[in-house]
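The complex appears here without one of its protein chains, the remainder shown in place.
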Amino acid sequence: MSQVQAELKYSKEHEWVEVLDNERVRVGITQFAQEQLGDIVFIELPEQGATVKVNESMGTVESVKAVSDIYSPVSGEIVEVNGELEEAPEAINGDAYGAGWMVVIKLADAAELDELMTAEQYEAFSKEEE
Amino acid sequence: MTVKYRYLPTTKTDRKDMLADLGISDISELFSDIPEKVRFKGELQIPEAIPEADLTRHMGRMAGENVNALDYACFLGAGTYDHYIPSVVNHVISRSEFYTAYTPYQPEISQGELQAIFEFQTMICELTGMDVANSSMYDGATALAEAAAMTAAKTKRKKIVVSRAVHPEARSILLTYAKGHGLEVIEVGCQNGLTDLAALAAAVDEQTASVLVQYPNFFGSVEDLSAVEQIAHKHKGLFVVSANPLALGLLKEPGAYGADVVVGDAQPFGIPMAFGGPHCGYFAVKKELMRQIPGRIVGQTQDESGRRGFVLTLQAREQHIRREKASSNICSNQALNALAAAVSMTALGKQGVQEMALLNVQKTQYAKQQLAQLDGYEIVYDSPVFNEFVIKTPRPVGDINKALLQDHIIGGLDLSRDYAELNQHMLIAVTELRTKEEIDRLVKGLEGARHA
């Protein structure tokens, strides 16, 4: 799978953001992040209806080796949660940008999207982190 | 003759050869990196080495200065009990493949330990009625404190409500842990030797992370867990029970009452009193809390050719990986004592655990009845008890116990140390090991000690 997808936006904490419409975005972790973590065994996500703040932890992703926080790339309200991941977190390893999506957030401040990186910027950023 | 060091195999020749290999002439060169200023030059101020035969005598003499439960009839309980230990227990834990091993980090050569712990976890789940148990904790008291910390982390609340009928030492340890974790601890009083349910209901609110009770409680009384459960869960807090696992051979399991966490000490199963330690805390939870459980857990898996095997699992949350983000710093368990407990639970088995629990109830009941008829003494509470109960004494408990010692009896606990309101109250424990003759002797001894 390619490391980035051109149409998405990216955070420094390795989350991807897909703009669904004017007020909603879909969020997951990047291909780079899942590779770093290795086999993901468990994921903890916020409940539907919860409010999240930009750059604050909204859950955890756990591999055999590590537990990492998932930082919300935007502020807003959780309107959808990928319940499939509870039983099958390996979807994140297999398809980080597709079946491995985590939540849909209703934006509190659309301007926050401007702070995120483009695919090109993120590719350069993640190369440095390696 | 000079002192011989039988644990040190390096001969003078070995040392010379090895130093020569290293291209140095004196061992001191290997310590030259220690700055002169802090190098220790004298001799450690500790006693000289003692040969094995003499040391055995010396240790025997020291041990001989202690009154022990083999020679005396012990009626002390309060969290540590003199119970039947099947001979097989000591034989199994004396196998050095078990006791000289480290934590099973290399599962291929640790399947024995891992499987034994997996079986221990299963037995604890069976007794407590819970879904998941870990591989053990330091002791029951620290397990309770860890449970409080875990419920606070899970609920993101800071208030812990604990019954005063919980072991005083466990409450005191809880306070120390709470200070570290920044938690508030509220204590709730007692009525008739049981947690005061009205006071409990008044203390629990939306800020409460968990309610902690003991079962049977410190006074030996069996708490009404269904009533406590309703109060604990009313504001979406968690319900923590500290239970004597032997009592659970007979008493309804806390899991059946809706407990979220059950902790306690497995000491009644095959672990000697040993002046209070080492014992063996256990920690069991409902499935939903599986990934919050502190300490080590063993899980079943398979190898490359599909054979069943066991590994330490859910480790990513443990202290050595999570470091400063860990919610507990525990990084060992009481493996050998958990093994002892597992062997004991196996030896007793499905029938033996029930029988042993029942024997405790019967013998305690007999002692209670005999003492009820004794002038000057009074059975204080009428709540149902397992293997301990409280009596009021006509004289200070310390004085009475002194008199009992003359008759080779270790009397019960003086409750005034931890409960100011219980001056001249004694907590008496009667296990299956106490014979009718010993109980009768206790009654007689108490009768004799009535007057100074």
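In this document, chain identifiers A and B correspond to the written order of the chains, with residue numbering beginning at 1 in each.
Everything that follows uses one rule, which is that a contact is a pair of C-beta atoms (placed from the backbone, for glycine too) under 8 Å apart; a residue touches a chain by one contact, two chains touch by 3 or more.
What we mean here is this: contacts and distances are computed from a predicted model.
Going by its UniProt record, the hidden chain of the complex is named "Probable glycine dehydrogenase (decarboxylating) subunit 2" among "4Fe-4S binding protein", "NADH-quinone oxidoreductase subunit L", "Probable glycine dehydrogenase (decarboxylating) subunit 2" or "Sugar ABC transporter permease".
Across the entire complex, the residue among B:229, B:260 or B:432 in touch with the chain not shown is B:432. Across the entire complex, the residue among B:191, B:354 or B:423 in touch with the chain not shown is B:354. Residues of chain A that touch the chain left out of the display are 39, 41-42, 62, 64, 89-90.
By our rule, only the chains that are shown with their structure count from here on.
Computed centre separation for the pair chain A/chain B is 44 angstrom, with centres defined by C-alpha atoms.
Those residues of chain B lying in contact with chain A across their complex are 291, 315-317, 321-322, 325. Here chain A touches chain B in the complex through residues 41-42, 44, 62-67, going by the rule given at the top.
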